[in-house]
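Complex shown without one protein chain; remaining protein chains in place.
Letters are used for the chains, namely A, B and C, taken in the order the chains are written, and counting of residues starts over at 1 for each.
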Amino acid sequence: MDNINKLARFFLKFPGIGERQAKRFVYFLLNSDPKYTSELIDGIKELKNKVSQCPVCFRFFPKDNNEICDICSASSTDKSVLLVIEKDSDYESVRKSAVYAGNYFILGGLVPITDKSAEEKTRIKQLFERVKKEAGKGTLKEIILAFSLNPHGNHTDTYVRSFLSPLQEKFGLKISSLGRGLSTGTEIEYSDDDTLKNALKNRQ
Amino acid sequence: MDNINKLARFFLKFPGIGERQAKRFVYFLLNSDPKYTSELIDGIKELKNKVSQCPVCFRFFPKDNNEICDICSASSTDKSVLLVIEKDSDYESVRKSAVYAGNYFILGGLVPITDKSAEEKTRIKQLFERVKKEAGKGTLKEIILAFSLNPHGNHTDTYVRSFLSPLQEKFGLKISSLGRGLSTGTEIEYSDDDTLKNALKNRQ
Amino acid sequence: MDNINKLARFFLKFPGIGERQAKRFVYFLLNSDPKYTSELIDGIKELKNKVSQCPVCFRFFPKDNNEICDICSASSTDKSVLLVIEKDSDYESVRKSAVYAGNYFILGGLVPITDKSAEEKTRIKQLFERVKKEAGKGTLKEIILAFSLNPHGNHTDTYVRSFLSPLQEKFGLKISSLGRGLSTGTEIEYSDDDTLKNALKNRQ
Partner (left out) sequence: MDNINKLARFFLKFPGIGERQAKRFVYFLLNSDPKYTSELIDGIKELKNKVSQCPVCFRFFPKDNNEICDICSASSTDKSVLLVIEKDSDYESVRKSAVYAGNYFILGGLVPITDKSAEEKTRIKQLFERVKKEAGKGTLKEIILAFSLNPHGNHTDTYVRSFLSPLQEKFGLKISSLGRGLSTGTEIEYSDDDTLKNALKNRQ
């Protein structure tokens, strides 16, 4: 295979990229300034050297000689509450909304409905250990499960609740899930039954 | 104007219909069976004779010698709760979801944000009278406002709450709004700030 | 069935209308001015009285004591060319573009690929008779087939050409089809093979 198609095959693995766009990326690089290309390569190279995965929340963060990320180490972080999310992009979204001041935990994936390998595909064990430790010290009081509202997300919610239930009982922890109801733009006329049901049940 | 264009102009007023589709409706009628057309005309004619607007909830319902609609007159309806909605199509949607067993009130429109004519454009006064009467008798305990989650819906929610506040205080009524949070299909990564904020606040 | 649902079932047969919109049409009529409704009924009633189907081109046209439509009877119409189209809406589109000054013939449908009943489902025989007569008189010189560029349209094109071929030979008629190539907005990068092939073949 020639180098154009070879590189296109690598771009094809990027999230959301199809064959045509992968090829366009290659032509874009061929037409771009050598300075841009070499800085792009440096950026990719440095990424893994300068960015660490926090051993506490599993978020990626700029290293700067720190072992632990800025949120996990900040004294201003509300340590009584832990938001469990699927992935780093979800963290970005919550962070940007500026409505949450507690700790995070990145599960690293959703639990497939028909798959028994949840312990390998997610960080459910690491979550268990972290909750056990922080609840044991008396700092952690509530765990918020924040998964997308689709079958995989719902299954993961059920799975995590069940997995953590021994700790919930032992330490009297609260486990909550994100509220359900109308989201921005929802029209009553076009709402599905589940959304209406949740919106009615959770009225306030 | 010829009869094709004249009838197309009438269809143009149908909700969601543009010029091209209005014209297609006319050609559809021209090509259709005379039996279909005459039954369609009969259906439109009979509509206002055989369908009434309930003087209590303002829903349209099949008359059949009744003054009041089946929901307002049924003894099985939960009279302690009143769902205020914009229009009949919203009623259809809630009814189909089978999650609500109380009374309804069709406001007949949303309150425009910059418009002062809410009392003419909606049935806010009729709602006030109904609430006053039913709360006075001690049957009505809660009013649920169920408007679409957009600026007009939000404004209507605020407006109705304010309009009913004297009754709320006098009778100790509860006024609630549909719950807000994740709706079916919402992905955390692509959620807007408001939805995330509501979902976190309303976690459970 | 009650009258709301009964009328909705009639609207459901309108082209492009689903269950929800059919219901909205009924609520729209229930909420509309009685004058509007009665004029709508009159419009539908008068339609078949005041609109005729031209026995020459099969277009619908405002009657006004004329047997034949304005285009077929106008001396300004170019009688040497006949545009064969599927339906009245196609006529509207061509007429609006103001690029054609000849005669029309509305075939009344496309020929289904796997269906042998083309003579019943379309006006192919009437087209044959008309072409025979007008070519026999020496006025008609060219037939333009103008069907949508999809499998049904292509099949109809082939079928009509074959059906008219005895007349074509006998009278030395030209039978053409609409040109193929790039249409407004086509981007080379995203073109399908057929469009590129036609665009290259028909370059000028």
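Throughout what follows, a residue touches a chain if its C-beta (ideal position, glycine included) is under 8 Å from a C-beta of that chain, and two chains touch if they have at least 3 such contacts.
Predicted model, so just to flag it, every value in this text is computed and none were measured.
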Touching the absent chain in the whole complex: find that residue among C:S38, C:N66, C:N150 or C:S165. C:N150
Contacts from subunit A to the absent chain lie at residues 2-4, 6-7, 10, 13-16, 20-21, 23-30, 32, 34, 36-37, 39-41, 43-48, 50-51, 53, 60-62, 87-89, 92
Subunit C residues that touch the omitted chain in the full complex: 85-87, 89-90, 92-94, 96-100, 144, 146-150, 176-204
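Keep this in mind: only the chains that are shown with their structure count from here on.
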Indicate, using Cα centroids, the chain positioned nearest the centre of all protein chains shown. B
Looking only at residue numbers at the subunit A/subunit B interface, is the share used by both copies over half or under half? Answer same or different. same
Given that subunit A and subunit C share one sequence, their CA atoms superpose after a rotation (degrees, nearest 5) of 180
Two chains joined by the most C-beta pairs in contact, as defined above: A-B
Rounded Å distance, subunit A centre to subunit B centre (Cα mean): 39
Residue numbers in subunit C touching two or more further chains are 20
